[in-house]
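Below you'll find the structure, written out as C-alpha cells, and then a few comments.
A single protein chain has been omitted; all remaining protein chains appear in their positions.
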Amino acid sequence: MPDFPLFPEQASTFAGPIDALYGVLIALSLIFGGILPFIILYLMVRYHRSQKADRRNQPEGSLPLELTWTIIPLVLVLGVFFWGAFLYIDIRTPPERNLEIYVIGKQWMWHAQHPNGKRENNELHVPINQPVKLVMTSQDVIHSFYIPAFRVKQDVLPGRYTTMWFEATQTGEYHLFCAEYCGTEHSRMVGRVVAMSLADYERWLTTPGEIILPDGSAGAGGGGSTLIPSIGDPMALAGAQLFTNLGCVGCHRDDGAGIGPSMVGLYGVETRMQDGSLVTADENYLRESILNPGAKIVAGYANVMPSYDGQLSEDQLNQLIAYIKSLSDSESASTRLSNAQIASVVADELK
Amino acid sequence: MATTALPSRGYLEDDTPTVWAWIKSWLFTVDHKRIAILYLLAINFYFLLGGLAASVVRIELITPQGDLLSSDLYNRAFTLHGIIMVFFFLIPGIPAVLGNFLIPLMVGARDMAFPRLNLFSWYLYMIGGIFALSAAVFGGVDTGWTFYTPFSSTYSNSNVILTIAGAFVMGFSSIATGVNFIVTTHTMRAPGLTWFRLPLFVWSSYATSLIIVLATPVVGITLLLVAIERIWGVGIFDPALGGDPLLFQHLFWFYSHPAVYIMILPGFGVISELISTFSRKRIFGYEFIAFSSMAIAIIGFLVWGHHMFVSGQSVYAGLVFSFITMLVAIPSAIKVFNWTATLYKGSISYRTPMLYALGFIGLFVIGGLTGIFLGVVAIDIHVTDTYFVVAHFHYVMVGGTIMAYLGGIHFWWPKMTGRMYNEVWGGISALIIFVGFNMTFFPQFVLGYLGMPRRYHVYPQEFQVLHVLSSAGSTVLAIGFIIPLVYLTLSLWKGKLAGDNPWDATGLEWTVSSPPPAHNFDEIPVVTTEAYAYPPEAAERDAAAWRPGSPL
Amino acid sequence: MATTTTTQGSEVQGHEAHADHGHAGHGRELQHHFETAQQQKEAATLGMWVFLVTELMLFGGIFMAYAVYRWAFPDIWAEAAHHLNTPLGAVNTVVLLVSSLTVALAVNAAEEGRNKRLIRLLGVTMVLGVAFLGIKAYEYSEKFAHCAGYKTPFAWASGGAPLGETECLVPGRAFVFPEAHGTTAADAHNEVTPGQGSPYQLFYLLYFISTGLHAVHMLIGLSIVGMLTFMAARGVFTAAYSTPVEIGGLYWHLIDIIWVFLFPLFYLVH
C-alpha cells in the first residue's frame, strides 16, 4: 500500500459508482463552496468602505432571486438524491445467486464461517467476481462491518441478522474495520479481507485450519472436506447433528407427522400463523421460532415448543438455520439425506 | 411596587457593602444580563475543558500506535470531549449567553418573562455540569456522546449513570431557557414591535426554543430509560433482555438531530445581525431569512434517521430520511445566499465580528455541503462513522457555531462590558482560528473517505501523515482560541470606553447605555421602524467618511 | 420600578409559571418587569402551556416505546395485562376525572372571587389526589407482595396467606411471569418464563415506569394544590387575581390527561 494515499482503492463493483457520485458531489460543492466564497471575496473588496462604488438603489429583497436560489439547489439535490437512492437500492439488493458467509461480531473480534464450515477470525477470504452475501449478527453490542476498499458497511446487531453484499473485483488484501464504537478495544477490532481468484478461494476453503470458536476455544479439525462431496454443506450438517441432539427431530419430523410442523421446504415460504397473518420464514423468523417459539404460533399447532434461548450459541443457531435452509434448497433437495442418514454419517465421521 | 429608581446604574455596578453580599448579588440575581454573564463564565470554562480533551485526543492521534493513552483512556477522552462540547458548551452556548443577554433588550422588555426560572435554569446547568464533571473525575465514561445501547446500558463499566444524570438535568435547564424565550417573545415585546420588526436573532432564537421544547424531553426520557435499564438490569433497548437497540437510536436522534439545529440556528441569528451592521444596510430578504429559521426548525424534525443509514433500519426509512435531508438543506442555502446579497452595495468594514461572520459563511458552507454528501445514502454507507463525519460536524459546529459565538461575543462585548477590546489582536486571532481550523479538519475529509473510522485510537500506518497535519492544525487552532481569552480579559481594565453604540448599529439594545442599566429601559420604548432600519444612504455616507487610517 | 437587586430580598413574590417555585406572598402582585396585569397573566398561562408541551413529550417517549413493543408482542401484551387490577384502575380513572372537575370548578370559584368555595374545592381535589395515590400504592404493593410470595400486601405485612404459584411482576432479576392458564394442556415444556429477556417484563417495565412517572407528577400536583390552598386561605386570590389557581389547574388537568391514556393502554388490552 502506498504510504500517503489520497483516495481509497477501488476493489468492488460498488467502488466505481460510489466514487463517481462522490466526484459529482465534489464538483457541485466546488460550484457552491468555491464560487460562493469567490463572490463573497469580490463583494468584500468591491464594497469595502474604503472603495468608491455606487451604493445607491440598494435592493431590499427580490422574489425572483429568492426563487432562483431556492429552486436551483433544490433541483440539484434532488438529482443527487435520486442517483444516490438507486445506488443505495443496488447496494441493499443482493443478487439471487451468491456465496453466503456467516459473520459474527463480538467484543472485539470478527468471526466468519464459510459455507463449507471453514471458519476464520479477523479475516475474511472472498473470491473475486462473485457476489458474496454476508449474514451477520453480534453476540454482544453493536458492531459495524466495514471494508473501505469495497465501499460497504453494515451495522451488526445483537439478537438479529443483518445482511450485506458485495462483489470484489481485484485480488488483494484490504482493511476490515469495525466502524461502530463497541467499547474499549474498538480500534483493535480490525482485520483484513483477502480477495482471491475463485480457484484460489476454493483451494483455500479446503485447506484445514484451526477453528477458533467465538468463545475463544479451539474446535476440532478443518473444513470437513471429506464430507463435502457426499453431503454438501457441512454448516448444515453440523446443524443436522444439532437438530438430532437437541431433540428437535422428536417433534419436527420430515414427513410432517410430528407434534410440530415439518421443516422441509419451510425456508423462504410464507407460513400461515394462528392469528391469520402470513409470515415469510426467513432467517430472522427461524431465529425467533427457535429462541422464542411462543411469539408466533403456526396455524394448526399448539404452543408447546420450548424456548432454546440461552441454550444455543450464535454459532449453533447459525448451524441450525443453515440446516433448515438446506431442507428447502431445491437443488440439494433431491440429493438430501434424511435426518437419520445424516446423523449416522456424522456419527461415522466423529469416530 | 418599589420605587427606588436608579435609572443610570449599570447592571454590573454594585453598592454591596461586603464581598459576601457581592457574591450573593450575583448568585441570586434574577437580572437576565447577570445570568448571561454567569452563563458566559461557566460555558467558557466548559469549552476550555472540552478543548483540553480534544487536545489530548489530537496528541494521541499523532502516532498510529496507542502510545500516549491506553484505549480506555482514549475512549474516555473523546467521550468527555463530545459530551462537554455538545451538552455543556454548544447547546446552551449562544442561547444562554447571548440570547439571555439580548432577547429582553431586543424586544424592549425589562427582563425575561420568568426571571427566577431563568436563574433556576443556570443552577440546573451547573448541577448538570457537576454531575458530568464528577463522572469524569470518578473514572470517566466511555460510551461516546451518543450513548448507543446495549453498550451503554449493559456492557460499559464506566460512569454512565452519572453522566446521563448530568445530561438529563442539563436538558431541563435548556427547556427552562426555551420556555422563557418563547413566552418573552410572545408577550413582552414593546409596543409597536411587531413580529416583522424583530431582529433576526430573535426569530432564530424563537425557532431554537421551539426545537428545545419539543425535542429535549424525548431525549430526557430516553436517557432515563437507559439509566433504569442499567440500574435494574431490565431491558428496553438490550435485545438480550428483550428490547430493541434501534428504538434507542430512533428516540435519541429524534432529539439529537434537531439538536444540531439548536446549535446552529442561534448562530444564524448572530450572523444576520453582524452582516447587516457591518455592511451598513438592511438585510436582504428579511422574511426569507426569518421563515427559513422556522422551516429548519420544523423540517429538522423529520430527518433524524440519516444518522441510522447503516444501523439496520428499513430501506424505505433510509430513502425517506435521505429525501427529507435534501430538503432541509434548502432553507440554509436561502440564508447563505441572502447574506451574500446583503453585502452587495454595502459599505463593508473588516472589524473583528465581521471577520468571524465571513469566516462563518465560508466554513459553514463547506460543512453544510458535506452534510449533503452524508445525506445521500449511497455515499453515507461508505463514510458514516469515519472521519468524514467528524470533519463534517466540526465544520458546522466549530466553523459554524463557534465562529458565530465568537463573532457575537466580540460584537456585543462593548455592550456587555462597556469597553472595547483590542481590534488588532481581534483580527489576528480570527485569522489564526480560520487557518488553524482548516488545517485541523480539512485533512479529516480525506481521511474519512480513505476509510479511517472514527473513535479509533490505533490506526493503520498510511493514515499518519494526514493525522499529523490535523494535530498540527489543532495547535494553531488552540492558540487562536487562547488569544481572545487574553485580550478580552485585559480589555475589562485596559479597554477604552465603548459608548452606547460603538458600531452605529440599529436595534434596541444599542439605544441603552453600555453596559445597560439594571432594568434595561427607563421608559419602555415604542418601536416605529423595522429592524436594521439603516437609511438608504447610510452605506454611502459611511464610505464617504472613510479616510486612510480609520478602521478597516 | 424596583431594581433587580432588591427583588430577591424583601419584595413579595407574585407567581411563577414553573411549578418548582414558591408561592408565598399576598396581594396581587405585578412583577416589576411586566407592564400590565394582563400581560403578566398571559405570560404565565402561555408559559405553563409551553411547559405542559414538554411534559407531554416526556411521556411521548414512553408511549413510543410502548407502541413499538405492543405492536411486536400483541399476545404477550394481552396476557400480561390480565394480571393488572383493572377494577382498581377504573376506579382510579374515575377518581381523577372527578378531581379534574373539582379543579375546574375551583378555578371558576377563584375567578368569581368565592374564596370559601375555592378552598373547599381545592381540599376535595387534594383528597381525591391522595385517594388516587393510595389506590396506586395498593396496586404496587400487591405486585411486590406477590414477589415476596404473599397473596396480598396485608398478608405480607402480617405473614398471612402465601401465594400459591410463583409470580413476580416487578421487573428485575426476580421477574417471573406465571404460567399461562388456559392454553393447551399439561405441556411440560412451557416452563415459567424467566425474568430476564421476556417481553412480559417489558410490559411491566413500561407499566411501572409510566405509572411511576405519573405518580411523581401526582405528587408535584398535590403540592401545587396544597400551596394554592394555603395561599387561598391567606386570602391571596381575588376575582381580579387568580392566575396561580388557573395555571396550577392546568397542571392538574395534564396529569389527568396522561392517565386517561395510561388506563386503556395498560389495563384494557386484549
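Here the chain labels run A, B and C in written order, and each chain numbers its own residues starting at 1.
In this section, a residue touches a chain if its C-beta (ideal position, glycine included) is under 8 Å from a C-beta of that chain, and two chains touch if they have at least 3 such contacts.
What we mean here is this: contacts and distances are computed from a predicted model.
Student: Unshown chain, UniProt name, "Oxidase", "Arginine N-succinyltransferase", "Sugar ABC transporter ATP-binding protein" or "Polysulfide reductase NrfD"?
Tutor: "Oxidase"
Student: Check each of B:Leu61, B:Val141, B:Ile175 or B:Leu193 against the chain that is not shown and name the one that touches it.
Tutor: Missing-chain contact among the listed residues: B:Leu193.
Student: With the full complex in mind, choose from B:Tyr11, B:Trp203, B:Phe254 or B:Phe278 the residue touching the hidden chain.
Tutor: Within the whole complex, the residue contacting the unshown chain is B:Phe254.
Student: Which one touches the absent chain: B:Phe301, B:Trp510 or B:Tyr534?
Tutor: Candidates B:Phe301, B:Trp510 or B:Tyr534; residue touching the omitted chain: B:Phe301.
Student: Suppose we count only contacts with the excluded chain; which residues of chain C make the list?
Tutor: Given the touch definition above, chain C has residues 35-36, 38-39, 42, 45-46, 49-50, 52-53, 56-57, 60, 63-64, 67-68, 71-72, 74, 78, 86, 90, 93-94, 97-98, 100-101, 103-105, 108, 246, 249-250, 253, 256-257, 260-261, 263-265, 268, 270 touching the missing chain.
Student: Please identify, in ascending order, the residues of chain B that touch the omitted chain?
Tutor: Listed in rising order, the touching residues are 107-108, 186-197, 214-215, 218, 244, 246-247, 250, 254, 286-287, 301-302, 305, 312-318, 320, 530.
Here, only the chains that are shown with their structure count from here on.
Student: Go ahead and note the Å separation of the Cα centroids belonging to chain A and chain B.
Tutor: Computed value for the inter-centroid distance: 38 Å.
Student: On a C-alpha centroid basis, what's the spacing between chain A and chain C, in Å?
Tutor: 46
Student: Mark out which residues of chain B touch at least two other chains, giving numbers and ranges.
Tutor: Each of 240 in chain B touches at least two other chains.
Student: For chain C, write out the residues touching at least two other chains, lowest number first.
Tutor: Counting only residues that touch two or more other chains, chain C contributes 197, 199.
Student: Which of the residues in chain C end up touching chain B in this complex?
Tutor: Residues 1-8, 11, 16-18, 20-21, 30-35, 39, 42-43, 46-47, 50-51, 53-62, 64-65, 68-69, 72, 171-173, 175, 196-199, 201-202, 205-206, 209.
Student: Can you check the complex and tell me which residues of chain B touch chain A?
Tutor: Chain B residues touching chain A: 66, 71-72, 74-75, 142-144, 146, 148, 150-151, 154-156, 238-240, 245-246, 279-282, 284-288, 310-312, 315, 318-319, 322-323, 326-327, 329-330, 333-334, 336-338, 340-341, 343-350, 358, 361-362, 365-366, 369-370, 372-373, 375-379, 381-382, 384-386, 446, 449-451, 453-462, 465, 536-537, 539-540, 542-543, 546, 548, 552.
Student: Hey, which residues of chain A end up touching chain B in the complex?
Tutor: 1-8, 17-18, 21-22, 25, 28-29, 32-33, 36-37, 39-40, 43-44, 47-62, 65-66, 69-70, 73-74, 77-78, 80-81, 83-85, 87-89, 91-92, 107, 140-142, 144, 146, 148-149, 151-155, 157-160, 162, 175, 177-188, 190
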